[in-house]
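Here's a slice of the assembly, chains where they normally sit.
Labels A and B are assigned to the chains in the order they are written; within every chain, residues are numbered from 1.
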Amino acid sequence: MSMGLRTGDQYVEGIKTRNKAKIYVLGKRVHDVTTNLFLKPSVLSFKATFDAAFEEDTRDLARVYSPFAGEEVNRFNSIHMGPQDLVAKVKLLRKLSHKTGTCFQRCVGWDALNTLYIVTKKLAEKEGKGIYYKNFIKYLEYVQRRDLALAGAMTDVKGVRPLKPSEQPNPDAYVRVVEERDDGIVVRGAKANITGIAVVDEVVVMPTRAMTEKDEVYAISFAIPLDTEGVTVVVGRQLNDARRLEEGEIDGLPYMFNHEGLLILEDVYVPWDRVFMYREWKWAGVLVEVFSAYHRQGYAGCKSGLGDVIIGAAYNLAKQIGVADKPHVREKLTEMVFLNETMYSAGLAASWEGKKLVEGDGGWWVNPMYANVTKHLVTRFPYEVSRLAHDIAGGLLGTAPSEFDLKNEEVGKLVAKYLQGVPEFTAEDRLRMLRLLENTSISVAYLVESVHGAGSPQAQRISMERIYDFYTVEKIAKSLARMGQRKADPRVEPHKPTDSEKA
Amino acid sequence: MSMGLRTGDQYVEGIKTRNKAKIYVLGKRVHDVTTNLFLKPSVLSFKATFDAAFEEDTRDLARVYSPFAGEEVNRFNSIHMGPQDLVAKVKLLRKLSHKTGTCFQRCVGWDALNTLYIVTKKLAEKEGKGIYYKNFIKYLEYVQRRDLALAGAMTDVKGVRPLKPSEQPNPDAYVRVVEERDDGIVVRGAKANITGIAVVDEVVVMPTRAMTEKDEVYAISFAIPLDTEGVTVVVGRQLNDARRLEEGEIDGLPYMFNHEGLLILEDVYVPWDRVFMYREWKWAGVLVEVFSAYHRQGYAGCKSGLGDVIIGAAYNLAKQIGVADKPHVREKLTEMVFLNETMYSAGLAASWEGKKLVEGDGGWWVNPMYANVTKHLVTRFPYEVSRLAHDIAGGLLGTAPSEFDLKNEEVGKLVAKYLQGVPEFTAEDRLRMLRLLENTSISVAYLVESVHGAGSPQAQRISMERIYDFYTVEKIAKSLARMGQRKADPRVEPHKPTDSEKA
């Protein structure tokens, strides 16, 4: 087995023994994320990305040869060498959603690697600044060979939204350099909504918006181990999160969940060789654009995978009460399929129509129009899919008794009697499937994250508006309207006000 | 003060002292629903319907003179005496949503009273069976004078959905009479999704579908106190319910919630004077139709009221980060308003266009077409309103730290620093508003119940299809198409196959 490929267990073991990171959950410091009831589902979900490299149905997709490491690596740490890699990404993500039933949290770090590969190389090509690329490639090899679990941290807390970083009342509202030293830099600030942050080995930090010269201390990118001095993580709450702390095994299904957290950097030291961009304010916008398109494409895979789970659950629930073959139920299932496959197909187009941005190997980027289309679909369709799933599932989705009632000595039998539908399934089957549907179709991963991950809907609209060639389509329309012909006819020349009109 | 009007505190006191009912929450028997952490938010929400009769902004709406009690009663126990009462209903419900931020659970019982008023009177008028009406009026007076808190129980557990009650493998899949005695009847079965069931004084039971003669033991309606021997309630789980059990004051906002439960009747005795329909299988369908239109109309009020809360929360969150005046944010807020007011206006139409179904006083029913339109809108628009609210609120909606982090000695200050937007609001303000939005826009009350309450979307479609006059519009179309003229022209008479064609 290649050294670059860890098993899921190896990942868990690694995370368990790293214990200096200051992680808070529900107001309490966590010392072992692998046993903490709140975070364990996240660890298991992240773990699935490692196991995928060894499981039969994903093995081929989940590992790929890296020319940088000179060996097979986990695809989640790989650089895309062609459209087929971009396609493999969305296919792998769809399959991992099937295994986890939630977000598996490893895409941001992956997209960060590919983004920095392009941006640092561009900085070398266009600005002659080769040091960033050198630092990055060294880091890439390090990450690939150790098969590290990475988070990517882009979104700053942003304070007053319309103000630029340098205009904020709180100067730390965006992560910035507060000190430059011979051996590195010292940074301060906070990154919000960081997926999987509490259960990774390292985090790659990037700027979150285009910047002006005045913002240059904010135009920085670097990577640090999570247990670096000065790093604090405050894990965010999620829908139904408190159920994880119960003793149950059904009401919190599926067993895996993602988490997001607030990453706080209090004067954290970063050595120079971990710095990939420093005060390069002109390139901050480029970096964001490259990253966000990568990340928007990815949603095609994971969200349609989650959609599959939701469709499967709705279909099974329809069977449990004997209505799966009713026309209106089939109509709704088909609509869910249609919405789900639309998202996926846009992501495939974004992948197949990828383009190469840099010289030499790799540097394949997604097609930005279709990547934005993908994500924009994802900001809408999951709510529709959820609604249809809830429709099929029946009102019991919002009123079902707890598993503790089912197991209760006195009322358990009654619950079992009255929750059963067709004889082929038990009340427990029904409860299990209802809970799975509840916790997938009404989850942060499927709803809020679908809206905001990789940028809010407005961000995609701005991108699509910018990418679309209005100039050319206007020219086409003018040509079809034969607008050029007007010059021949003086009668219809632009009207000039007469004296009487001017009066 | 009229004897018929209780204060909220009097309601709570009454519920507290009633303690024989067997109520289960999360697998445990509850002895005092008013102090149980899971159910207390429901008690408070129900309580708001009593307080409304004394609060300045709702006093006039919430009380109304009853000719049956001969005094002012709480509107929630009143019979509609004209369209103005139907309008008052939706206006009152909208206001109560503002006070509670959730479902206040008292509509089903109210709609049950109005339904039984009509159906029992019809049974007297059409079938000459006056006993039901006599029983009902006596019960109505009793309820009005004591200002009782009622639940209505219609939805059976239904077992194998496409089968009729008499065809079910489990004969108790629909509530039925198992014994007829001199002094009353004995019933068995279970009702699902019963709103507010654990915090009421009495429950009114009704059949849930049209029936055939074979189903006649299922065609029954009656009322019983909740603490009747043989009654068990298993309270259902809800999104984020476990947060209610925490010590916090923010993460579970608002402080009020509804609940639904499974009502189980194990051979429960009902005296004859509490029976409002007995083996009247021909009238089961009528009863369901009357009830469901009433209940569908009501959603105009409560769901648009919840929509107001969600719009208010989204608007405030936009202000907290300084974007409330951005065009795309205003566009989204306006869209939410449009969707919300569409639902409400359909409900107003259903009320103003109400019709009288029985002789004598009262018996005003809603316009069934617009009532169905209302509810059908409600099965769709809340998901859209939620999506837009989530869009405006930002990703933090799904990733915000807990209140315990904010209050933590070590990280509280950091959280406070980094969650703040504009200076006018604190991080706590932001957290409070995010939690309110989370727990309203992603609640059973606003989503699942909007789909399934008063019948699933398909139920409204069947109603609308049946009510709409396809025959007449076809005739109109034929007339405009001058279709009658064809007879004049033999050339276009229906084609008859020739011998050659038959070959």
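As a working rule, a contact is a pair of C-beta atoms (placed from the backbone, for glycine too) under 8 Å apart; a residue touches a chain by one contact, two chains touch by 3 or more.
Being a predicted model, the structure only gives us computed values, none of them experimental.
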Overall copies of the shared sequence [whole complex; 2 in view]: 4
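As a working rule, only the chains that are shown with their structure count from here on.
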Distance from the mean Cα position of chain B to that of chain A, given in whole angstrom: 37
Residue ranges of chain A in contact with chain B within the complex: 24, 26-29, 155, 157-163, 169-170, 172-173, 190, 192-193, 232, 234-240, 242-243, 245-246, 251, 260-262, 264, 266, 321-323, 326, 328, 379-380, 383-384, 386-387, 390-391, 394-405, 407-408, 410-411, 414-415, 417-423, 438, 442, 444, 447-449, 451-453, 456-458, 461
